[in-house]
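Partial view: only certain chains, each at its native spot in the assembly.
For clarity, chains are labelled A and B in written order, and residue numbers in each chain start from 1.
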Amino acid sequence: MLQILFFFALLFTFSKNAAAIDFCVANLKRPAGPAGYPCITPTKVRTNDFVFTGLGVAGNTTNLIKAAVTPSFVAQFPGLNGLGLSIARLDLAPGGVVPMHTHPAASEILYVLHGKITAGFISSANSVYVKTLFKGDVMVFPQGLLHFQTNGGGKPASAVVSFNNPDPGLQILDFALFGNNLASSLVEQTTFLDDATVKKLKGILGGTG
Amino acid sequence: MLQILFFFALLFTFSKNAAAIDFCVANLKRPAGPAGYPCITPTKVRTNDFVFTGLGVAGNTTNLIKAAVTPSFVAQFPGLNGLGLSIARLDLAPGGVVPMHTHPAASEILYVLHGKITAGFISSANSVYVKTLFKGDVMVFPQGLLHFQTNGGGKPASAVVSFNNPDPGLQILDFALFGNNLASSLVEQTTFLDDATVKKLKGILGGTG
């Protein structure tokens, strides 16, 4: 019997070296590369590296847009590094909205936890796909396309969204146009919005220039 | 103004041809290839191709293992084809269990909807990662590794699980060993289980040989 054990021990020896292939818990203190972060030492990996808590409670939606997004991406959940997946929670008070946005490097799948959510995306071919979703409904948003979610009902709504990338990125349209130092003249030239509109939204969103 | 319209129309013309790149709703009647199914004609794509309903209600857990898995993979939700994502719902009555299994081609991320779920996986290096999860907790299961979920409490539990593959595959250990025509002698030789155990489980799970 000891011989079996010995045999397996041998196999085990070389599979030890393969630890990195199963997973690669991110060392967020080291510089990332194109494929993600360097792994922490395999022997220091703990069960909690594969567990994330905090998506069980609604985010704070007491803001004007009445919405909250709570991410669990690689920066919050280092165990996702290299595994090609991430997750987030979305809360929408009545009247709440997740503004038009894209994820430059991920498709998204949304599952409605409760409430009524109107969601949609626009394709490269400029077709519009909008649907009002209820508890348990699922909708998919293909990679890189403009999409949005709004609370379509009179009660709070929430959803879980997953991405096929540990770090899906997020580009919120209004923030990209009006929340930075991109010159108003360039915004106007490239969007056909008038100067007053651009200046007003820059004022609200903290943009300069 | 018409000229702007005209200009955009031109751009639109060539982006029309790009429709397939955004998404590729599966034509399940045609043979798949290594990357997935052929796409249906882009002009026939409808909003409902990107929406799946049916994960809002618990699956039927009135069976001996007291569990149900309701998949929304490419075979059920053709809009996922080529998008690198899928989803499923998991229900566990008290005492319920999703038996030891692997997904040969996907990592999995689990979000607990309600209840108490004890889940775990075993790595190539033979480390065990087991955790009892509560509502809103998230756990990730790296690609190809043995894992399981059990109801760790006295009340029904459920979860949503996502995969980074529209067709993640599923290999349930007991079913692979005891639910087909793999010769008992080979099962015994390759698992060190005794003949009586193998025969008993083959009887339960419908295996022959």
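Going forward, a residue touches a chain if its C-beta (ideal position, glycine included) is under 8 Å from a C-beta of that chain, and two chains touch if they have at least 3 such contacts.
If you're wondering where the values come from, they're calculated on a predicted model, not measured in any experiment.
> May I ask how many copies the whole complex comprises, since the file places only 2 of them?
Identical chains making up the full complex: 6 copies.
Operating definition for what follows: only the chains that are shown with their structure count from here on.
> Counting only Cα atoms for the centres, state how far chain A is from chain B in Å.
Their C-alpha centroids are separated by 21 Å.
> Which residues of chain A touch chain B in their complex?
4, 12, 15-16, 18-19, 21-23, 42, 45, 47-48, 50-57, 72, 77, 79-80, 83-87, 89, 107-109, 111-113, 121, 123-127, 129-131, 133-145, 160, 162-164, 192
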